[in-house]
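With one protein chain held back, the other chains of the complex are shown just where they sit.
Just so it is clear, A and B label the chains in written order, and each chain counts residues from 1 on its own.
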Amino acid sequence: MRIPCPYCGARDSAEFAYLGDATPTRPDPEAPDAQDAFHDYVYLRDNPAGAHAEWWYHAAGCRRWVKVERDTLTHVVSQAQFAGGAE
Amino acid sequence: MRYSFLSILKNGLSGQSGWKPAWRDAAPKPAYDVVIVGGGGHGLATAFYLASEHGIRNVAVIEKGYIGSGNAGRNTTIIRSNYLLPGNEPFYEWSMKLWEGLEQAVNYNAMVSQRGVLNLYHSDAQRDAFARRGNSMRLAGADSELLDTEGVRAMYPFLDFDNARFPIRGGLLQRRGGTARHDAVVWGYARAADQLGVDIVQNCEVTGFLTEGDAIIGVETSRGPIRAGKVGLAVAGSSSRVAKHAGLRLPMESHVLQAFVSEGLKPMIDGVVTFGAGHFYISQSDKGGLVFGGDIDGYNSYAQRGNLPVVEDVAESGMALMPRIGRLRLLRMWGGVMDMSMDGSPIIDRTPRPGLYLNSGWCYGGFKATPASGWCFAHLLATDRDHATATAFKLDRFRTGHLIDEKGVGAQPNLH
């Protein structure tokens, strides 16, 4: 599998570390229901069979976290951008 | 028909003409006491124990393809009860005890073979971790032995002892561990459950749930609605997808695990050996093929196929461990989709939806759990109480913090 790093170009997935779903966002730690919100954030996943936004870290490259859109049924990557958007 | 010396003899003499279907290819009835979704080892074992232990026989196992088409037939067939944590070990030891009586219980030779599982260690820290685990096993009534280098050499003299990057310092041996013929486990449970009246419905895919308020009262399927007193999910690899029909999000990711088999060879490896300096495990089937595997591929996937980096990694570990296999050939490789849970341990529990029960999260270790998983899930479905060996497998443990994290890697499924 090759991951199209926005900075380095298409690179073998072996250069990357995979984290997982890029959809959840870190909740407000001060909110009254913070513990429930963090539970959902850390543990619950949509785990779709199909399009999936996910974090890959280009460990053996530019050391950027890349948000990759990839299909979990076909493994086809449709887009990739840096955390916080394209640069 | 019971399999016996007599039935074998009779059929041998009559040109094998007298055999009957191993199980009926049932059509779904409109309602059952219990519907088990998923015709893999776990689902069929659940149905069998519901019928045999709890007298609940008005049961259907519904399967979207053919029985055993998922991970039951896509694993490396290892059975063992060498777990570390108190939430796990009694359960897996119970499973081992059920394996030990399985063939008599279901009248089917699943080739349960206790030829030993040996986990190698390569450092003092690993030795101490294995000692901790071996002692846990003893406390749970399982068997374990800690071997030193010479103990390992006596069992497997052909491992690389002299030139290894990570020298073999010893191993944790469970002599009662071993392998079983995976498909036969599926067929054995299916046949035995069928004989007790369980309907096995193949080519029947769940498309939704029948509900009454919050409660689940049946399933919508590709072959029509089926009502049920209780619905049990045992759909490893698809748990999130099926649970989604009930509005549930699970602490689960689906990942692909590859497994490998070599061409057939005369006996060379008696038991199961795992490498401690990489993720690699190997045994030899009764047919002679080396059966081996390693890490999951490491990214979410439902594709039932893996990629070359893991294939190479597994071969590298194999060559590092036993360099005599270089000229042997990899014959087949395949991928199975695992329910990787967030702490690496399974879930056997009720769900927030009344009437719906969940058996999932087996990660890449579900095969060995098959008998106890069925036993404990049946116990839960029949009595609405946890079985004594499965009290830790709660769905809400992530909320309460009672995690069962054997590897200590946290909420990152691809590292478990």
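Just so we're on the same page, a residue touches a chain if its C-beta (ideal position, glycine included) is under 8 Å from a C-beta of that chain, and two chains touch if they have at least 3 such contacts.
Here is the rule we go by: contacts and distances are computed from a predicted model.
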Practice item. Among "Putative RND superfamily exporter protein", "Sarcosine oxidase subunit alpha family protein", "Acetolactate synthase" or "Dipeptide ABC transporter ATP-binding protein", find the name that the UniProt record gives to the complex chain excluded from display. Key: "Sarcosine oxidase subunit alpha family protein"
Revision key, fill the gap. Not-displayed chain touches, in the whole complex, chains A, B
Point to revise | Which of B:Gly73, B:Gly232 or B:Gly298 contacts the chain that the document leaves out | key: B:Gly73
Check your understanding: Of the residues in chain A, which ones touch the absent chain?
Key -> 1-2, 10, 12, 17, 19, 26, 29-30, 34-35, 38-39, 41-42, 55, 57, 59, 63-65, 74-76, 82-84
Review point. In the full complex, which residues of chain B touch the absent chain?
Key: 3, 5, 7-9, 12-13, 15-17, 19-25, 65-66, 68-69, 73, 86, 89-90, 101, 103-104, 107-115, 122-123, 125, 127-136, 138-141, 144-146, 158, 160, 163-167, 172, 178, 181, 183-184, 187-188, 202, 262-268, 277-278, 284, 286-288, 303-305, 307-308, 311-312, 314-320, 323-334, 397, 399-403, 405, 407-411
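To be clear about the criterion, only the chains that are shown with their structure count from here on.
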Point to revise | Distance from the mean Cα position of chain B to that of chain A, given in whole angstrom | key: 29
Study note, to complete from the structure: Contacts from chain A onto chain B in the complex sit at residues 1, 12-14, 18-21, 36, 39-40, 42-49, 52, 54, 70, 72-75
Practice item. Sort out for me which residues of chain B touch chain A in the complex. Key: 240-241, 244, 249-254, 298-303, 307, 309, 342, 398-399, 411-414
